[in-house]
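Note that this complex is displayed minus one protein chain, with the remaining chains in position.
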Amino acid sequence: MRYGYYPGCSLERSSAPYDVSTRAVADRLGLMLEEIDDWNCCGATEYVTLHKTAAYALVGRNLALAQAQLGRGDGRAPSLVAPCSACFLNLGKVDHAMAEHPEVERAVNGSLGAGGLRYDPGALAVRHLLEVIVNDVGLGKVCGQVKAPLQALRVAPYYGCLLTRPEIPGHTHDDPEQPTSLDELLKALGCEVVDFPLKTHCCGGHMTQISAATAYSLLYRLLRSAHEYRADVIAVACPMCQLNLDAYQGAVNKEYGTDFQLPVLYFTQLMGLAFGLPAEELGLGREFVSPEAALAKVGVATPRVAEPAAKPAAKRKKGEQALPMPVKRAARKRQRATS
Amino acid sequence: MNHPRASTAPVRLLERVAADTPGGERLKLCLQCGTCGGSCPSGPDMDQTPRALFALLMDGDDQAVLRSNAPWYCVSCYHCTVRCPQAIPITDVMYALRRASVRAGLADDTDAPDFSETFIGYVEKYGRSFELGLATRYHLTHSPLQKIGHGPMALGMMFKDRLGLRPARIKGLSQLKAILAKAKHMEEAQGALRILPGLQPRT
Partner (left out) sequence: MTGGNGGDRPRVGVYVCHCGTNIAGTVDVESVARWAGESLPGVAVAREYKYMCSSLGQDLIQQDIEKEGLDRVVVAACSPHLHEKTFRRACAKAGLNPFLMQMANIREHVSWSAEDRALATDKARAEVAAAVRRVEHHRPLEPVKVPVNPATLVVGGGIAGIQAALELADAGYPVYLVEREPSIGGHMAQFDKTFPTLDCAACILTPRMSEVGQHENVTLMAYSEVEEVTGYVGNFHVRVRRKARFVNEATCTGCGVCIEKCPQSVVDEVFEAGLGYRKAIYRPFPQAVPKFPVIDKAACTYFQRGKCKACEIFCGPKSIDFQQQDEVVQIEVGNIILATGYELFDSRRLPQYGYGRLANVFTSLEFERLCNAAGPTNGKIVLRDGVTEPKRIAIVHCVGSRDKNTNEYCSAVCCMSALKFGHLLMEKTGAEVWSFYIDMRPLHKGYEEFYHRLLDEGMRFVRGRVAEVTDAAREAGEEGRLIVQYEDTLIGKQRRLPVDMVFLMGALEPRRDSKQVGLRFGLSCSMDGWFIERHPKLDPVATMTDGVFIAGTCQGPKDIPDSVAQGAAASARVQGMISKGSVLVEPVVASIADERCSGCRICNTLCPFNAISFDAEAAVSRINGVMCKGCGTCVAACPASAISGAHFDDTQVGAEIEGILWDALPERGMAEVTP
């Protein structure tokens, strides 16, 4: 399958391992990632802080370039894949705002016109790499590629914010509070996935640069909870989350008098390891917190794929004193009244 | 452009912010329930919770709103947005408040606008963000003291080959500049850049 690929600035340097491992894994899975020519920065959370229309136009140039490069696809809007959650949101948000608000569409295309470009809202499906792997490739195929299951590796699945929030119809594919796609993917790799309560809480974003105390407090919460749940590794799907949790872990330890040693790896790196790819081809070794001890735990066994089967009414155990827990039931899809 | 009133007429900040945010007209539906203030990860650092900020906005106390540090502590996690029972795009309102505060010259209690400006400067110059430049220039010019704390981190980044020494530059830079210039011109034409009447920059 052919996909437009928008790596984003972080993946060029500070998060190069994410890019490297993404390409390696995509290769195994038969995902054809075609980088958008001459893409520019998405503006992160900074550009829109000072200029709104220009921030939208900045993103608009990427959408316009991608639309021109990817064409019309096979009747459906071609997919533009971003591995970075901030890029994923910015690209999707501008596409959606242009579709929903005519004045935004006029402003963006008015600006793009100055560069001889144009974007038709809805012409692309902006998607996150994780969602493409889970939904297009499918866990079955992922499972089939697993050569060295990561059994006994306790992983805290960390989604961060912008992968599932804000909820944009057609753009967001998982629950904004308790997503499960990364959990399921990690289980398919054989990992032991911990029930990480803060899986969608914030890593601090750019606060490390502006108000370190605030950022450290947010990072401390995440590290402490992952530690209490006895995670060996935190799996991430966003370069900002990786950078903050990894590079500032020492600073957090210093600030709070703790000694967290939690390696933070991209989910694509874990996939690569499970696929039996050599560590160096996955960009491993550039972390601040070494994953060596954690990865040493990884043995070989058959992977488990979680299959939510319909369960009959739970039976009472002999001598059971405790009250039963509520039955696990797929949360009904949240529906927001359209405004 | 479809603006509620001519840009020179006095416009309440509430209306300005609502017009400057897609879906912002929902602001007036706020129930004052406090879900946003309770959800906010940096809520404890804010001088006003988002909810209180909206109350001030309704009340017309624009000075207090624009002087608040709350929008600058927003980490863009969107928890408030997805939980808001009235579906107000709170995070986007925070961005609009930041812009209004900078334009009114009242955002002088935080380094955040300077950080954004430095970031934007590199994007406009190269088309891509430049992490090393951002790390050094921003910290050297705006908070040399904090730089000391970040020093080892930046060094570590370079040591681990995670900071490039030279910025990447896109080919279509003049095209990008033309697009951004047009966008800023359009925004100015709407009056969005003008300082709100009745508000004086703090001296």
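Each chain gets a letter, A and B, in the order it is written, and its residues are counted from 1.
The rule we apply is simple: contacts are C-beta pairs under 8 Å (C-beta built on N, C-alpha and C of every residue); 3 or more make two chains touch, one makes a residue touch a chain.
Every value quoted in this text rests on a predicted model; they were computed, and no experiment measured them.
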| Since one chain is left out of the picture, which of the remaining chains does it touch in the full complex? | A, B
| task | Please pick, from B:Q48, B:S76 or B:S129, the residue that touches the omitted chain in the full complex. | result | B:Q48
| field | Among A:L11, A:L162 or A:L198, residue touching the chain not depicted | value | A:L198
| In the complete complex, which positions of chain B touch the hidden chain? | 31-40, 43-44, 48-49, 51-52, 79, 82-83, 85-87
| request: Identify the residues of chain A touching the omitted chain, counting contacts across the whole complex. | output: 175, 177-178, 195, 197-198, 201, 220-221, 224-225, 228, 312-316, 321-329, 331-332, 334-337
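Just so we're on the same page, only the chains that are shown with their structure count from here on.
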| message | Nearest whole angstrom, what separates the Cα centre of chain A from the Cα centre of chain B? | response | 24
| request: Flag every residue of chain A that touches chain B in the complex, lowest number first. | output: 9-10, 12-16, 38-41, 43-54, 56-58, 60-61, 97, 100-101, 103-104, 107-108, 110-117, 161-162, 165-167, 176-177, 200-202, 204-207, 209-214, 218, 247-248, 251, 286-288, 336-337, 339
| note | The answer for chain B against chain A in the complex is residues 1-2, 20, 22-23, 26, 41-42, 45, 72-73, 75-79, 81-82, 87, 89, 91, 95-96, 98-99, 102, 110-113, 115-117, 119-120, 123, 127-129, 131, 134-135, 138-139, 146, 149, 153, 156-157, 160-164, 168, 170-172, 175-176, 178-184, 186-187, 192
